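A single protein chain has been omitted from the complex, and every remaining protein chain is retained in its original position.
To keep things simple, chains are lettered A, B and C as they appear, and every chain counts its residues starting from 1.
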Amino acid sequence: MKEPTVSLIKDMLSSHPAGNSNVDMEALARCIESCFDCVQTCTACADACLSEDMLGDMVSCIRTDLDCAEVCAATGKVLARAGKDYASTVDLVRACAAACRRCAEECQQHASAHDHCRICAEACHRCAAACDALLLTISA
Amino acid sequence: MKEPTVSLIKDMLSSHPAGNSNVDMEALARCIESCFDCVQTCTACADACLSEDMLGDMVSCIRTDLDCAEVCAATGKVLARAGKDYASTVDLVRACAAACRRCAEECQQHASAHDHCRICAEACHRCAAACDALLLTISA
Amino acid sequence: MKEPTVSLIKDMLSSHPAGNSNVDMEALARCIESCFDCVQTCTACADACLSEDMLGDMVSCIRTDLDCAEVCAATGKVLARAGKDYASTVDLVRACAAACRRCAEECQQHASAHDHCRICAEACHRCAAACDALLLTISA
Partner (left out) sequence: MKEPTVSLIKDMLSSHPAGNSNVDMEALARCIESCFDCVQTCTACADACLSEDMLGDMVSCIRTDLDCAEVCAATGKVLARAGKDYASTVDLVRACAAACRRCAEECQQHASAHDHCRICAEACHRCAAACDALLLTISA
């Protein structure tokens, strides 16, 4: 049975006239998608945290959420411009993985109490892993 | 048979402690996802256009792509903060729908020549429709 | 006596090879600068609010700050791409002015208690005025 989900970004990368040889397209597509998943969950999680009763306990989570959303959005957009030499993206992708790990750890601490933190922690964890996987395929 | 695609943002919206009553959650989730699809296709399309042989013909497409990506990213993030009164988002969602329609029209002109423009036109068209659908559910 | 402040964006707009005839350059430069001032004050204000003792009172301010920063960043970047017909920016600039006015009103309520809200309210107010002024110069 075929997978019904289409990957818009994979189709976009395939149709780019400058075929990219110094990065794995599968890993690249997965990383871009994970970045934008993270933008959405982190942005939504920060706002959900603002509505929690124990707001004082969520301040650190709101901050890591907002920073992670920012870095993931920039990384996702930079990675989606496929005409580049991806060696130039290594430091940004590393910074993104680090931001995601920080946010995953922070959200994980509230995961049993708040579903939005649990879902966000998982998305951040997946994005960090997708960044790591992409980095392994970028040849210098 | 169950739908295999999970909607991260729908799960995030459902777990928001402040249940939102002045907007339809299904339409909201679809609009947010469409916005981030558009960010990805427009960003990738602009870069693919930069690698086309007839670059001079693609300048207007690159510009509408970049502007559309910008407005969709902002709209997607504003909509993902669900603790708000959505009446305050009406003018932004309208501006987003207009940017998507402009970009869909521009990309459509190159759709037969370039697959990236065809895919991007479709994503922009879907996002404009998702914005329109959302606007209908926002009560003043 | 010479004006000591240099406007980077004004110099950039002047050096654009496609001279723009359907917008006033002075008003455009001022609006772009005001947008990026607002991005900075709103982002910083939201974070400062998160450190306030009476955090519960600042939730609405944090939300309007974050949304205003988002819309101003998108508007500033769209306006900085000067090769366009500015008639296409009217709805976005209106949405930006509205976001700035909402944020100015919200921040103004905390202006006597918190300097960051007072400064941010002023920046939002200036940006709303710069948007209004720009709109008057855009010919259809």
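Just so we're on the same page, contacts are C-beta pairs under 8 Å (C-beta built on N, C-alpha and C of every residue); 3 or more make two chains touch, one makes a residue touch a chain.
As the structure is a computational prediction, the values presented were derived from the model and not from experiment.
Across C:N22, C:S51 or C:Q109, the single residue that touches the chain missing here is C:S51.
Against the chain not shown here, chain B presents residues 46-47, 50-51, 55-56, 59, 62-63, 66. Against the chain not displayed here, chain A makes contact via residues 59, 63, 66-67, 70-71, 73-74, 77-78, 81, 83-84, 88, 91-92, 94-95, 98-99, 102. Interface residues of chain C with the unshown chain, by the touch rule above, are 4-5, 8-9, 11-18, 32-33, 36-37, 39-41, 43-48, 50-53, 69, 73, 76-77, 80-84, 114-116, 119-120, 123.
One rule holds for everything that comes next: only the chains that are shown with their structure count from here on.
For the pair chain A and chain C, the distance between C-alpha centroids works out to 28 Å. Multi-chain contact residues of chain C (touching two or more other chains) are listed as 59, 63, 66.
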